[in-house]
Structure formats: structure tokens, C-alpha cells
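All protein chains but one are shown in place.
Every chain is named by a letter (A, B and C) in the order it is written, and numbering of its residues begins at 1.
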Amino acid sequence: MGETTERTRIVAWQDPLPGSEAARELGGLEYLRAIARGELPAAPIADLMEFSLSEVEEGRAVFGCVPAEYHYNPIGTVHGGLACTLFDSAMGCAVHTMLPAGVAYTTVELKVNFLRPITSETGRLLCEGKAIHVGGRIATAEARLYDEADKLYGHATTTCMIFREGSKERSVGESRR
Amino acid sequence: MGETTERTRIVAWQDPLPGSEAARELGGLEYLRAIARGELPAAPIADLMEFSLSEVEEGRAVFGCVPAEYHYNPIGTVHGGLACTLFDSAMGCAVHTMLPAGVAYTTVELKVNFLRPITSETGRLLCEGKAIHVGGRIATAEARLYDEADKLYGHATTTCMIFREGSKERSVGESRR
Amino acid sequence: MGETTERTRIVAWQDPLPGSEAARELGGLEYLRAIARGELPAAPIADLMEFSLSEVEEGRAVFGCVPAEYHYNPIGTVHGGLACTLFDSAMGCAVHTMLPAGVAYTTVELKVNFLRPITSETGRLLCEGKAIHVGGRIATAEARLYDEADKLYGHATTTCMIFREGSKERSVGESRR
Partner (left out) sequence: MGETTERTRIVAWQDPLPGSEAARELGGLEYLRAIARGELPAAPIADLMEFSLSEVEEGRAVFGCVPAEYHYNPIGTVHGGLACTLFDSAMGCAVHTMLPAGVAYTTVELKVNFLRPITSETGRLLCEGKAIHVGGRIATAEARLYDEADKLYGHATTTCMIFREGSKERSVGESRR
């Protein structure tokens, strides 16, 4: 979705408005599956940073990304912002898969641990988010970021706030691991 | 550094290698001032996401950014990854300003709180990072993200690891606030 | 409130029920001032761990504690749980001071950085919590832990959920620092 020549890239994205309207009418899992199949537009930031939703099921979402030079910080490795963006996406979507139509969420806080440097030699990374607890008002999730050899580059947790208008408290997915 | 027409942007960035070599030879504050003045290349990710270092002094760094549609998530607001990227930059650089030449650092973990949604109507945001503690092996910093009316959009803390080859433990900047 | 002889202490605490009932009827600041003056019982855990509320005002609460051998971990320093308990108290109470009668809160998450070891030689510690943002549903706060020479031992942030039954969203205390 972006063409690279030398140190120039053409980034194209789609109007996020139709997708965000669909998000209100569909259950989270249905909505995210439509994005994964390309039937609804991806997030503009996914086109900007070149990552995409590769797997989604109830309580789980996986994003893929190939780190490149345009993700670099000034000290010679990929900027931590890339991993944060992938973690926020994977965990937010993992929570979203658990929400019925008409129930919205927002990320309240995010905590990321970086375990080793990422470079343009790292190759494709997968960021797997999993819901831990989805309650009436609060949901939490966790994520791991690893390469194709299953080497771990970082992990994260998040807290989301859930907006259930008029709906009762419920609790899902909180069994012992 | 990026031209926008409709929903297409041409992103251009510079080779990060010369800058990262300079980072090894200069003290952190000197190095970051050279970036702020445009004498050394900015981070490629700063060109990609359109943010820049606007102020830097000992223990403090401020980045500016105007949130745009290409920063959006699929649910109609700016993706949390933008704030995370700004926070990581501001706090990492605030720590970096306290390090002499030859001393490197890496971010170990980052914790972000999001207080209100950011949209393309929000206007210019400033992300101010401040070092809290710079010790022999560990440094910590905090940051705030606010708009031009000083409305607060989020705050963050970070832990960095410091690599002092052969140098003694020291402690700076840890007085009561 | 506890007598120490050799490695034995008698811990006495008060029924927390009357205090928690008062908490529902009083505004947060009024309630906490009554605890600080000794007119309402302190938390049982404060008697157990020997810490107390020493200062409280709108948006700010300070707890004091003298670390002792009974706070130790098995590896020769004070257990991190003591600092966490002080941080949770100071930040929760800082938020509570901003809440009117009838509005409850609960701590959703807590993040603590430990900067240096605490021992029984450290002397009296003060843990100062300050509200950062108090919104309609979410509040955040931060805290610092320092000794009488203003040496910093740790810092923390927290997210609380606010339960305003039927009350409108409001926003306080979010100016730039």
C-alpha cells in the first residue's frame, strides 16, 4: 500500500469515516473480520506505518509488520513507537472482538516492555494480542511481539474502558492460565 | 517534509546511519541540539509521522506534532500509537540530554495514560519529556501531552537502561518536586 | 499503634465498617481530614504496616512511614510491597480529595518505579500523591517517595475509575505543569 524508491515512499490511505460508522453497527469480531478480508478500510495509520491485521478470532488479534528504515529512531534502531502502535492495535482489537454491536471501547492506558532491539534485518514481526478480562466497564489485554523464529521482542498490557449503554455487567475470559 | 494531496502523501527521510554515528561521539544534549537545529538528520520515523523536536535542554525535551487523518485508527480518532511515539521520543531524549559522549541508553519500558481522544481538529500538540532520575544503570522520565490551550491529552513514564562503559555510578536530578 | 519487643509486635486495628460508611456520606477531602485528625479510624492496613496520613488537601495526600525490619523481603532490604502500599494510598487519597459526597472510586491499575533500596536505616519516608486528571469516569494521579533529605526512592502513577451516579462529566486539574 506504499511504494518505496530510495528514501521516498508514497503513502495512500482511505477515508476512515465509513469504517468507523460500520464499527458502530457491527459486533467487534464481525467488524474486524471485514477489515482483515479487505471489505472495510484498514486504519490510515496501518497504511502509514505498513502493518496489517492478519488473524482475528474471539479474544485474539494478530498484526503483522516488516520493520524498515523509515521506522528508525535517530540512534540506529527501529523507534519504540512502532512496537507501541502494534501493541495498541493488537490489544485494542482483541478486546473489541469481545464486544457486541453498539458497545464502544477506548484505551485508557498501555504498558510496554522492550526486550531487544528491532532493525530492518529483523524481518517480519507478529504482534499477538489476547483479552484477559472483559468486564462491564473495564477490559484488560496482553500482547507479545515476536519474529518468525518465535524470538520475543517485547510484551505489553493494556486497560480499556467499555461503554455499554444500558447493558448489564458481564464477565468473560477470566479463567486461570 | 511530506506533501499531502487528497489521501496520498510523499514521505521522504534521510539515512539514519550518519546521525547514529554522531550520537556516539557527541554528548546527548549537544547531539539533540544539532538535530533540533537541522544540522543532523531527524529520525526517519519523525518524517514518516510528521513530528519534530522543538525544544531541548538539560533533562527536558519537547516534540511538536499536528495530528492528521493519516494518524487515524479505524474507529474514528487518532491511533494511540501516535501519542506513544511522541512520549517515547520525548522521554528518551530527556534522558539522553543527561548522558555524556560515549554513554548509550535504551528504553526498557514505557507506560502511557490516554486522557481524551485526539482528532484532526485537535491542532498542534506538544509532548514534553522530563528526566526524573538518572542513575548509573537505570534512568526514569515522565512526559505530558497537551494542546496549545494547555489541555492535557495524556501522560507517561519510562524506564531506560544506561550503558556506562567503565564509568562509575552517579546520580542526578532526583530532588523532591 | 503497635508495640515492638524483639521480633514480636502486637498489632491492633479498628473495625473498618463505620469509616467506610462515613466515606459514603462525606466528601472525600472532608472524610480524609477526619482520618488525619484521628476522628475516623485509619485503615487497618495502616495499623498493620505502620504508616499514616500526615497531610491532605485538594488534589494531594501525603503518607509517612518509618521502614522497619518487619517490612523486609528475604534478600536483605525492605520489600517492594511497602512502597506499593504507600503509593496506592497516597494516589487513591489524592483522587478521593477531588470527589464530592456520594461519588466512589476504585483503583484500576498502579505502576511503580523503584529507584534505590530502602532499609531500616533509611529513616522516615514521605509518600506524596497528586491528582493529575479527574474526569467523569477516569482519574489519574502520580506520587513520589522520598526521605527527609529529599532523596527520591521511587515514583508511581495510577488510574482510578470514578462512579458518579447520575452526575455529569466534569474535568479538573489538567493544566500544563
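Just so we're on the same page, contacts are C-beta pairs under 8 Å (C-beta built on N, C-alpha and C of every residue); 3 or more make two chains touch, one makes a residue touch a chain.
Just so it is clear, the model here is predicted, and its values are computed rather than measured.
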- line: Absent chain's touching partners (shown only) are A, B, C
Field: Which of C:42, C:94 or C:162 contacts the chain that the document leaves out
entry: C:42
Field: On subunit C, residues whose C-beta touches the chain left out of the figure
entry: 2, 7-17, 19-20, 23, 35, 40-45, 47-49, 69-76, 79-82, 84-86, 88-89, 92, 104, 106-114, 117
Message: Using the document's contact rule, name the residues of subunit A that touch the chain not shown here.
response: 111, 113, 115-116, 132-133, 135, 138, 140, 142, 144, 146, 150-152, 155, 157, 159, 174-177
- prompt: Residues on subunit B that touch the omitted chain in the whole complex?
  reply: 108-109, 111, 137-138, 159, 161
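Criterion: only the chains that are shown with their structure count from here on.
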Query: How many Å are there between the centre of subunit A and the centre of subunit C, using C-alpha atoms for each centre?
result: 35
Task: Just give me the whole-number Å value for how far the CA centre of subunit B lies from that of subunit C.
output: 31
Multi-chain contact residues (two or more partners), subunit A: 108-109, 111
